[in-house]
Structure formats: structure tokens, C-alpha cells
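The structure that follows is given in the form of C-alpha cells.
All protein chains but one are shown at their positions in the complex.
Note that the chains are named A, B and C in the order they appear, and that numbering of residues resets to 1 at the start of each chain.
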Amino acid sequence: MKTGRLEAFSDGVLAIIITIMVLEMKIPQGASLDTLKPLVPLFLSYVLSFFYLGIYWNNHHHLFQAANGVNGKILWANLNLLFWLSLFPFVTGWMGENNFNKNPVALYGIILLLASLAYKLLIYCILKNENKNSIVHKALKKDPKGNFSLFLYIAGIGISLYFPKVSLGIYFIVALIWLIPEKRIERIF
Amino acid sequence: MKTGRLEAFSDGVLAIIITIMVLEMKIPQGASLDTLKPLVPLFLSYVLSFFYLGIYWNNHHHLFQAANGVNGKILWANLNLLFWLSLFPFVTGWMGENNFNKNPVALYGIILLLASLAYKLLIYCILKNENKNSIVHKALKKDPKGNFSLFLYIAGIGISLYFPKVSLGIYFIVALIWLIPEKRIERIF
Amino acid sequence: MKTGRLEAFSDGVLAIIITIMVLEMKIPQGASLDTLKPLVPLFLSYVLSFFYLGIYWNNHHHLFQAANGVNGKILWANLNLLFWLSLFPFVTGWMGENNFNKNPVALYGIILLLASLAYKLLIYCILKNENKNSIVHKALKKDPKGNFSLFLYIAGIGISLYFPKVSLGIYFIVALIWLIPEKRIERIF
Partner (left out) sequence: MKTGRLEAFSDGVLAIIITIMVLEMKIPQGASLDTLKPLVPLFLSYVLSFFYLGIYWNNHHHLFQAANGVNGKILWANLNLLFWLSLFPFVTGWMGENNFNKNPVALYGIILLLASLAYKLLIYCILKNENKNSIVHKALKKDPKGNFSLFLYIAGIGISLYFPKVSLGIYFIVALIWLIPEKRIERIF
């Protein structure tokens, strides 16, 4: 099976998730600049989530460019990833509306963690479907950046119960780490 | 006529349905964990519907990979399927917000039933458009899984009037039955 | 310029319009069947609009399969069509929520009329871009169905001020007339 339609469907879902998040920024009553103030944390949450979804789209793009095909398991691993990403608008909105209170910041981190585990599972399913000399194997067998991110997410979730704004900083740092797309794949091409 | 644009349009509609469902999970007032409790049934309903829409997408994907072309009837049978699937966000939200009360659970089952009849009709229109030796004919002429699902949906709808949570279990079981995509088509390829 | 990306963008917009209309059917408070009753006119409006958008998608699909290319004017004529179609969720919701009151029924007809004029303009721009022996010219130079629809829309708008439900019947009849996709194009192929 070709990767084309899976990529198209994933692009569609990611494009919609990234765009409907903005609907959580409800238009304020009144035209004074003060009415925009309560939206600032919501806007920052939106920036962070837009960033993350952009990273997922970029890496997904690279991953399936390297993959040679899909099977049933890859289809479901991909849907599993899309499921966790689809919860971004909800956790983004909850975190932004509560001005980075500890519970929403922790939940945001948990969703980041689950999405990143889902991405690891997707890579694993693709690796099992390719032969040992494939590009994907050479590029993705070791995943130091992925593992380090998992560690930082877990740290961020733990810290959020005491210093939620520190966790927020950690989530931003992980995003910066991933800003550069899968150089591993580009290098081997 | 080629299947390409029909697949692209269907992917678009399915991607949007699967994603806007999450908008029914309204962001709660307040940041305490208690505010999330009333969302649990909504979340479970969302998981179930995400699952079903994933199954429809997977099987639709397989079906049109096997089909050689489309005609006017297939276009309309496909739109008919998309129509019933487009009601998923509504029935999912109604069921979740009423904590699996009997009426919404019954309506959810009715929509599942109608969507699955629409899928059967789509297969029928495709079969009529292909010759007797085509892959689709070999793979899909008999449809035991489809027929069994219809039976379970009807059972689920009936039971929902007395034990709606049992019906919910039945709907989950049907989803599990379909978890594996059209092996019939893969086998013949 | 190829037609590919214009088709993809139009498919995206049409898929989203057809799907977000369902968001106008707000989930009712409470689980009794009575709470669904006020939604019946909204559901009927949704069916009618889904039908129309399906027709537009089908005919758009056929039209661009016959067209050989696009130019700047075609791009803008296409965006003009999408603009009027994008107002469907609004007029559908207003008509459904007011139980087919005369004003919303008239406005619905006006949008139908403007969308169909936009479609005629799009055909005109495509015809000007093709040579006289092209498929599109043979198939679409005369447009009896289009002209008859315009007449019926205008009749529907006029009648709506006195008998809005008659107008609704007229809108359904036009949809039925268009149910069959551009046979003219298929015949010449």
C-alpha cells in the first residue's frame, strides 16, 4: 500500500486541528484594548500549540517521505497519533483560560507526553515494516531527541504541580529542540 | 472517471468530522480537576466515535484502492454515506452530555446502523460498476462481517431502551470486530 | 496552469462547508425525545443544503475534468462561487431555527440564486479560455437546466413572501433536477 492517502488524510486532520484552535479565542465583548488582556495567556497557549503541531506536521512529512509503504498496523498507529493531537485544542483552551494554573498545565504536559509516545509507536510500526537497510532504519533506529523529550515532558508534568510556569518554559524548550526537522533523514538522503 | 478526486473529497469530509467532534467537549469553567468529571462520558463517546470514523476511513481507503472507477451513482452513494457520518458529532455530543441515557444511546445506534447500510449500498454500486472477475467482486461479494454488524446494531438499539450501557458495550464490540481492515482485499492483492 | 491545485482547494472548502453546517444543529439540553422536536426543521434544512453542496461538488468535479487549464479570471470566478457557497451554513441555520419563516426562506433562495449565477460566470470564464472545439464548449455552450433553475429560484424567492413552504418545495425540485450530474460532459467523453 502506498503512503499517499494516509499522508493526505493526516494533513487534513492536522490542518483542521491547527486551525480550529483559534476558535477557542472567543471574540471579546467591547472594543477597548482592555478586553484583549484576558486573551493574552490564551494567545500564548495558542502559539505554543501551533508550534508543536507544526513540528508534528514537519516530522510526519519527513517520516513518510522516507517510508516505503503502509500496512494495517501503521494506519492504526497513525490514527492513534492523530487522536492525541486532536485533544490539543481542548487542553490549549483550558490552559489559556485558566492563566497557566497547575492542573491544566499538567494535563497539557500529559497530552504532549502521550502524543510523543504515539509518535514513537508509529515509528516502531514503520521500522517493523521496512527491511534493515532501509533509510528509515538508518535514520531512526536510535532516537536520542525523542527520548530526551520524553524525559523533559515527565519532568514538566511533575514540576507543574509546584511551579507551572517553569513547566511551560520546559515545554517551550522541547519545542525549540524539535524546531529543526529530522536532519537524520535529510542527511542520509 | 478516476477515483482520485472522490477519495480526496471523502478524506476531507472525514478529516473534518473526526476533528470537529472535539469541539463538542466544551472547555469547563475553572481549573479544578472536578470540572473535568462531567466530561468523562463525553470523552468516552468521543473515543468511540473517533474509533468508528477511523474504521470507516480505513475501509473506504481499501475499497477505493480496489475499485477501478466511479460513476454518477457511486458519487451519490458516497455522499449518502458521508451524510450519515456527518451526524456523528451531533449524536456523540448528545450521548456524552446525557451520560449514556437511553434515548441518545438508541439514536447513536440508529446512526451507526444507517451509516453501515449506506456503506453496504456504496459497495453494491461499486460492484455493479465492475466486471465479475474484478478484485472488488472476489473480495466483497459476500459480506459476513457487515451482516453480523447490522445484526449487532439492531440488537444494540433494542437493548438500549432497557440497558443503555449494555448497548454501548455492543457498539464497542462491533468496533473491535472492524479494527482489522479489509483483510479480504489485502489477501486477494 | 493546471487545474489540480484549484480542484484541491475547492474540494477542501466544499468539504468544510458541508461539514460545519452540522455545527448549527446545537445539542439540546436534556435527553427526552421532545428536545429533538425543535431540531426537525433544522435537520430538513441541513438535508437540503447537504444535497445542494453535493450537487455543486459533483458538477464542479465534472466541469474541471473537462477543462484543460485555468487562468487568473477562472481562479477568481471560482473563489466567487466558493464565497456564495460559504454562506450556506448561515442561511441554512437561520431558515431552520425559524421554522421556514418567509424572510429566511427568501434569503436562502437569494443565496441559491447568487451561487448559481456565480457558477454560470465560472462556466463562462472557462469557455472563454478554451478553443471552440473543446469538450467544454460542446457540452456547456447551451445551459437549459441552468437557465430553468434560475427561473425557479426567482419564482421561489417571489412566492416565499406569501407561501414559504411552497418555495421550499421548489428548492427541493431544483435539487432533484440537478441530482443527475453533467450527463452532457459524460456523453461527449
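Criterion: a contact is a pair of C-beta atoms (placed from the backbone, for glycine too) under 8 Å apart; a residue touches a chain by one contact, two chains touch by 3 or more.
Keep in mind it's a predicted model, so treat the numbers as computed, not measured.
Peer 1: Taking the entire complex into account, which one of C:43, C:90, C:124 or C:172 touches the absent chain?
Peer 2: Final answer for the missing-chain contact: C:90.
Peer 1: Kindly note down the residues of chain A that lie in touch with the hidden chain.
Peer 2: 7-8, 11-12, 14-16, 18-20, 22-23, 25, 27-28, 30-33, 47, 50, 54, 57-58, 61, 65, 179-181, 186
Peer 1: List the residues of chain C that touch the chain left out of this view.
Peer 2: Residue positions of chain C that touch the missing chain: 1, 5-6, 8-9, 12-13, 15-17, 20, 23-24, 72, 75-76, 79, 82-83, 86-87, 89-90, 93-94, 97-98, 101-104.
The definition used in the following text is that only the chains that are shown with their structure count from here on.
Peer 1: Going by C-alpha centres, which chain would you call the most central?
Peer 2: B
Peer 1: Let me have the rounded angstrom distance from the C-alpha centre of chain A over to the C-alpha centre of chain C, please.
Peer 2: Going by mean C-alpha positions, chain A sits 37 Å from chain C.
Peer 1: Would you kindly tell me how far, in whole Å, the mean C-alpha position of chain C lies from that of chain B?
Peer 2: It comes to 26 Å between the two C-alpha centres.
Peer 1: Could you list the positions in chain B whose residues touch two or more of the other chains?
Peer 2: Residues 8, 12, 15-16, 20, 23 of chain B each touch two or more of the other chains.
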